[in-house]
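What follows is a structure written as structure tokens; I'll ask about it next.
Apart from one protein chain that is not included, each protein chain of the complex appears where it belongs.
Let's turn to chain A:
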């Protein structure tokens, strides 16, 4: 079947989708957006977290056909999504991230300057600055979940952060740095940096 939906602000079309396929599979294998990670496929790990009509969900548990006509934001579109939010919406009607841009998206650099020269969302920058990335597999899901929490709860307590990220597992167990990163992003957000 064919599925039409919005990904990162742009309309997309996926063809030859099997009826039992997950949104995660469509994103990764049909649209070429591997940012959302495939780990447990049973909603236990949060690596595949995306926003569906604004709400964080495990994309491995959403049937492809269920997203027809709906809006999805993936980690590849997070920087643009955060920028639009900061600017109070889409001014010129040309917002969002094209599929090609999204496919090519990366936090450039592989050293201590990683992220410099690339436009990152505040939460992405905070993860780099706080050293909250180890193997990186859980990172996309954590970024999407954390960004949504900061949108909803601008000044989170530690309990708020733990609650919001309770569905995202990090097997490197780097949770303290992840907490630091979210605190940092929240502090920068409230200072308007």
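By our rule, contacts are C-beta pairs under 8 Å (C-beta built on N, C-alpha and C of every residue); 3 or more make two chains touch, one makes a residue touch a chain; residues count from 1.
Criterion: contacts and distances are computed from a predicted model.
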Omitted chain, identified by the protein name its UniProt record gives, among "Xanthine dehydrogenase family protein subunit M", "Phosphoribosylformylglycinamidine synthase subunit PurL", "SpoVR family protein" or "Multiple sugar transport system permease protein": "Xanthine dehydrogenase family protein subunit M"
Residue touching the undisplayed chain, where the options are A:14, A:31, A:58 or A:170: A:58
Contact partner of the left-out chain, one of A:66, A:106, A:155 or A:190: A:66
Absent chain, residues of chain A that touch it: 1, 18-20, 22, 41-44, 46, 49, 55-58, 60-63, 65-66, 68, 145, 163-164, 166-169
